[in-house]
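Shown below is the structure under consideration.
Yeah, one chain of the complex is gone here, protein chain that is, but the others are all in their spots.
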Amino acid sequence: MAANIQPIVRLKNVCKSYGDHQILKNINLELEAGKFYTLLGPSGCGKTTILRTIAGFTDVTAGDVEFDGQVVNDLPANQRQVNTVFQDYALFPHLNVAENVAFGLKLNKVPKAEIDKRVAEALAMVQLADFGDREISEISGGQQQRVAIARALVMRPKVLLLDEPLSALDAKLRKDMQYELRELQQSLGITFLFVTHDQEEALAMSDEIFVMREGEILQGGSPVDIYDEPINHFVANFIGESNIIPGKMIQDFEVEFVGKSFECADAGMRPNEAIEVVLRPEDLDIVAAAQGKLVVTVDSQLFRGNYFEIVAYDTDGNEWLVHSTNPADEGEPIGLTFDPQDIHVMRLNETEAAFDARLEKYEDD
Amino acid sequence: MQRKQRLSRQTAYFIPYVLWIGLFVIAPVILLVYQSFFDINGHFTLGNYQTYFSSNTYLMMTLNSVWYAFLITLATLVISYPTAYVLNATKHPQLWLLLIIMPTWINLLLKAYAFIGIFSQAGIANQFLQFIGLAPQQILFTKFSFIFVAAYIQIPFMVLPIYNSISELNPSYVNASKDLGATSWQTFSKVIFPLTLPGVKAGVQAVFIPSLSLFMLTRLIGGNKVITLGTAIEEHFLTTMNWGMGSTIGVILIIAMVIIMSLTGGSKRRTKRGLTK
Partner (left out) sequence: MSIRNFKWRNLYLWFVFIVLYAPIIFLIVYSFSKGETMNNFHGFTWAHYQDLFADSRLIAIFLDTLLVALLSSILATIVGTLGALGISQTTRAITKNTLLSLNNILMVSPDVIIGASFLIFFTALKIPLGFGSVLLSHIAFSIPIVVLMVLPKVQEMSRSLLDAAADLGANSWQLLSQVTIPYIMPGILSGFFMALTYSLDDFAVTFFVTGNGFSTLSVEIYSRARQGINLEINALSGLMFLMALILVIGYYFINQYSSRHRHASTRGRRK
C-alpha cells in the first residue's frame, strides 16, 4: 500500500567519501509525505552527512538525491525545498527573535505584511508569541531551540531536517520537547527527518527509524519492529537493553542455548546453524529455581526506581540482565521463564533484504 | 562546477591581501638583505659585513644597544610585575588595566617631549631635588634619562601580558600550595611565578625588541650619549646616506630579533593592547 505512494525524498545508491575515508556507503532511503523519520546511530556513523546531502550542504560522491522524483544533486542548498534545524540552532546573534524567523522570508522578497503575519504565526506555533523583540542572548536554550524550529517552519518546507536538536537541552526539557515535536509534526502534516544518537528519543517519536553504523543503514522499520526484531547484534545492543546469547538453530521453531533447547517463533534457517538469541530484560520473569526454564545465579542488583536491575550469570558464564519489580537475593540461584515469542533469533551477517525475505516467507506460512 | 566557482571567488577577494604580503612583507625584507651587499657607490660587496665584524665601533655599539635594552627591560619588568600582581587583586582590575594602558594612546613623541621639559636644567625634576636639599643635576641627555623615559613608555606593554597570565592563574593552585604548607614567599616563587612566566616572556619580547631600535629617544632624551642599533640605522639611511651599511645593521637587528623571539617563544607582541606601534 505504502509502496505505491511517490516518496518526497529518495536517496539512490548514495556514496560519500573524503579522500580514502568512506562516510556513506551505498545509502538507499525513501521518505514519504507526512511521516516522522529518524536516523539513529552512534556519532560518526554518517547520519548527519545524510541530512547534509539532503539539505544540499554536502555534495554526493556517487548516487542520486531526488525530490518528488527529480534529481537535485546539483541544486544548491538555497534552492531546495527543505529546511534545517541545527544542532547548535545557528541563530544569528546580530538579529532578534522575530528578525531571525523573518530572515528567509525577507531573502525571498515576501511582502512585508505577509512576513509579519507568518512570523507571528510561526512564533505562536512554538509558543513564543510574545518573544519577537527579544535578543537571542536574552532567551533560554529551550526557547532558542523553538526559535530555530520556527525559523525553519516559517518557510513551509515539505521536509524538515532536524540535526540532533535536543542534544543540548537538559533531560527534563528534552522529554517535553519530544512530545511537542511529535505533536507539531502531526498537526502540520509535513515530513520530519530527525537525527539522533539517543535510542529512547528515536523510539518515542518516530514512525520509522533507520539504524546506522559506519556509513550504512543496518535496519529500517517501525520502532516496534526494530525493538522486537533487531537484525543483528549491533542493533539489538544499540536499541534498548538486551541479553544476547550465542546458540544453535536445531530446526524451525526450535532453538538451543545454554545447553537446553527451547521453543521459539523463528524459522527459515539451516538446521544446526549457529545463531544469536536476544532476550529483553523486561521479558524475563523470576521464579523459584526449580520452576525456571533456566537457572542463573544472582551477582548484583541496583534499584532503578520503578524496577530492580539484576545481574546474574548462567552456568556457561553468560551475563543475564533481568528487570524485576521484586528484589532478588545476591549469591542465590533463581529461575528464569519466558514465552517462546520473547525469544528473537538473529542469524550472523544477515543483510536487511535477506532478513525481510525470510521473515515474510515463514510469517506467510 | 559549483566548487570551481567558489574557488575563483575566494581567490578573487584574497588577491589584495596576498598582494600586500608579496609587496610589503616579503619584498622589503628581501630588498633590505639585497641592499646590505652594496657599498655606497652601488657596487656589489661583502665589505659592509667585513666592516661590521672587524670594527670595534660597530661591535661595541651593538653590545651597548643590547646592554641598554637589557637595562630598560629589567627596569620595566621590576616595576610592572608587582603592578600586574597588585592590579589583579583589586576590586576592579579591568578598570585599572584600562587606566594603565590609556597613556599608550598618547603620541609617543609628546611623552618624550614632556620629559624634555621635566628633566631640563630648571625643570620640575631639578626643582624637586633642590626642594629636598640636593644640588641640581644634569638629567636630560644622560644615560639615566634615556633608560628612565624608555622604561616609562614601555611599562604598559609589560603590564598587560603579565596581568593576563596572572589573571588566568587558577586560584586553586595558590590555595593548594598553601594547603600543602608553603609560605607566601614559597607559593610565589614555586607556584605563581613559574606559572606566569609565559606572560613575563611575552612582556620581555614586547619591550626588548623595540628597545634595541628606539632612535628618536636617543636623540631627544639621550642626547646621543647612547647609540642603539636603531639610531645607527637611521643615521646611515637618512644622514650619511650609506644604505648598504644601514641595511647590514638592519640585518643584524633582524637576527637579534629572531634570537629574542626564539628565546621568549612565539610572536605575540603587542597585539592585544592594541595601541601604538
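Note that the chains are named A and B in the order they appear, and that numbering of residues resets to 1 at the start of each chain.
Going forward, contacts are C-beta pairs under 8 Å (C-beta built on N, C-alpha and C of every residue); 3 or more make two chains touch, one makes a residue touch a chain.
Predicted model only: the values in this text are computed from it and were never measured.
Contact with the omitted chain, checked across A:Cys15, A:Ala33, A:Ala120 or A:Ala168, is made by A:Ala168. Of the listed residues A:Leu39, A:Ile136 or A:Ala328, the one in contact with the hidden chain in the full complex is A:Ile136.
Where subunit B meets the missing chain, the touching residues are 6, 9-10, 13-14, 16-18, 20-21, 23-29, 31-32, 35, 79, 82-83, 86-87, 89-90, 96, 98-100, 102-103, 105-118, 120, 122-124, 127, 152, 155-156, 209-210, 212-213, 215-216, 219-220, 229-230, 233-234, 237-238, 243, 246-247, 250, 253-254, 257, 261, 267, 269-271, 274-277. Although one chain is not drawn, its touching partners on subunit A can still be listed: residues 52, 55-57, 76-79, 82-84, 86-94, 103-104, 107-108, 135-137, 140-141, 144, 151-152, 155, 168.
In the analysis below, only the chains that are shown with their structure count from here on.
The centroid of the Cα atoms in subunit A and the matching centroid in subunit B are 61 Å apart.
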